[in-house]
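Mind having a look at this structure? Questions to follow.
What you see is the complex with one protein chain gone and the rest in place.
Right after this comes chain A.
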Amino acid sequence: GGGGRVPCCAPGRLPAPQPPCFLPLAEVFLPEETHGAAPVDFLQQLPSYQSALRRRATAGGGTQERRAAPQGPAGVNKQADVKHLSGGKQWRRTSSKSLKKVLSEVKEFSSYLKLWRHDIHSIEGKFGTGIQSYFSFLRFLVLLNFIIFILMFSFVTLPSIIAKYGMFNSSFAKIPPKNIEPHCTVYEPSGNKGLIYFYDYLKHLLSGTGFLEETSLFYGYYTIDATWISIVRYNVPLAYLLATFAYLALSLIWIISRSLEGFKQNLVHAEDQFQSYCNKVFAGWDFCITDPNAARLKHRSLRYELQTDLEEERLKRKIADRTTKEKLRIYSLRIFINVIVLAVLLGCFYSIYRATFFSQENSNGVSNMNFLVNLLVQYLPSIVITTANIVAPQIFSFLIRYEDYSPAFEIRMILCVFLRLASIGVLLFSLWSQISSCNTDMCKACGYNYELYPCWESQVGQEMYKLMIFDFIVILAVTLFVDFPRKLLVTHCSCKLLQWFGLKEFRISDNVLEIIYGQTICWIGTFFSPLLPAIATVKYFIIFYIKKVSLIHTQKPAARPFRASSSNFFFLLVLLIGLVLAFVPLGVSIAHIPSSKACGPFRNFNTSWAVVPHTILEFPKPLQQVLYGIASEAFAVPFFMVICLVMFYFIALARAHKRVAEQLKEQLAMEGRDKQFLIRKITEAQRHP
């Protein structure tokens, strides 16, 4: 066989394992022992093989001087170049190695500073990279919310507090709005009026009313039109609006930059179906694994990957083999099921709409209700949303089974994402229809329903606050009252039914959706409640530990491991959708609905957006003209056309690259056929010398 080694000159030295060029040594000296393997070794002289190696070596970098060494006879001519590693080359190699070491040490030091580095590392070791990506995502959100909080606090809350308390020689002015009907400006938050019972205090804390409404948590506190912080005039309304735009832009940029990496990987993965099986089998095992548990997980994930790939291939073949009759049957079934799914969705949305209506009508004012009932009514929209998000996915799972999609097409996930994010939209829509519902003339004069919503931004902020608190309570309650008892029952009670039920699986996608939902609420709510990001930061911080403890003690990792790279990209994509969704209500609130005249920094403006044109009017004339020019059609239309052209160029470039890649793949296949032909010829030539 081809296994014998050629010993070195002296015994006891490192024996020389056979380099590829020496495999035929036995055959060279014993020509009668030709068998199938021999002629194929000439493959190494084939130019395609050489060029593939060359391409590999240049991609790999600094080992070029050594790639020539173990070549076949054709490579021996290059041996002369590789005599000894000359002094210069050796120095270059050692210096590049030490540079690499320095860089890796710097990287390692900076990773010490990361939050929860050790926790996430241990989770990765025990549960694999899929679950670890969830916790990394959570850490990212904690940081994002913290930065947003710092932004809003330093530009909006801090100046307001300084001005209100008169620190640093500051003062503020409350300019009463002109040309506004006086009835629009009446706003009396039911603050500390007399003795407060403890449960009233709790009620106010949980629903953002009462004493909480007057604090800097909500929009109503910032009823300041201008401040002077020791001679410098600080424009609070403008700062408020610009800080809002800033945190939205910051979130957008940060998410996009994080997702670029995953996007590239996703694209490459999807394209390179060319050699996926060989790649997975020959290069599948990660040799860095030293922990037996991690090894077990890797085995499982490899098996799952191979099985899913094989299953997908079988399904593709099955789909391709479908007859027209079967296709008709499947499509009509799909249409029918999609109608049902649509009906379920509409039902959920309608119930959320009605619940919000009911809650708003009945929670305003009547304080002689029972404490618990009052709280229930206040939280009714949140309860309905959460219930819909628990029940509807189960229905979807049941229905989707009949639709016979390939496992790669995760339609259930898409529906769940849509349901989660659209619930918030429906709630806000319901709120707005109530705020803008105007029947009387007096109401029309204000532009919004001044009787029920004298300070409507604060009340929207309260709704967001309640959603966030309830979300947190639900996560806590589910962990304490469902997961832990379940674990206790399963371990101590040997009832067959319970054992079949088993421990809860940690489903990454559901958990991620949960936190994205919370983050979307935070983004929408921060405009109406500037300190909401701080609450979100604390909430996600605590959730990290809750989820970690719950995972370790009460749950088992899912039987179907995740592909971490694509899942990371998926999380960020859904987060991006949430952010874009948050733009819509904010845009409508800022630009369309008249700002409330009784509270807030935008009392003197028609809408919140109006502060920007107002500020521009104070700029010097040339600058004003430039800005007006940018906003005019004469600029916008050509700009839009240029952007379209650039986009078309890139799309064409991408298509061209794709075509080149296809052509190269075809060429590679042809080379294989060339090789076959040559091998046949060589074998024939050898047989008849």
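One rule holds in what follows: a residue touches a chain if its C-beta (ideal position, glycine included) is under 8 Å from a C-beta of that chain, and two chains touch if they have at least 3 such contacts; residues count from 1.
The definition used in the following text is that contacts and distances are computed from a predicted model.
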**Study point:** Complex member absent from the view - protein name from UniProt, among "Histidine-containing phosphotransfer protein", "Calcium and integrin binding 1", "Protein-serine/threonine kinase" or "AP-2 complex subunit alpha"
**Key:** "Calcium and integrin binding 1"
**Study point:** Among A:303, A:329 or A:592, the residue in touch with the chain that has been omitted
**Key:** A:303
Check your understanding: Which residues does chain A use to touch the chain missing from this display?
Key -> 1-3, 5-6, 8-9, 12-17, 19-23, 25, 28, 36-37, 40-41, 43-44, 49, 52-53, 55-57, 60, 63, 66-67, 69-71, 73-74, 76-77, 79, 82-85, 93-94, 97-98, 101, 104-105, 108, 268, 272, 274-275, 277-292, 294-296, 299-300, 302-303, 306-307, 310, 313-314, 672, 675-676, 679
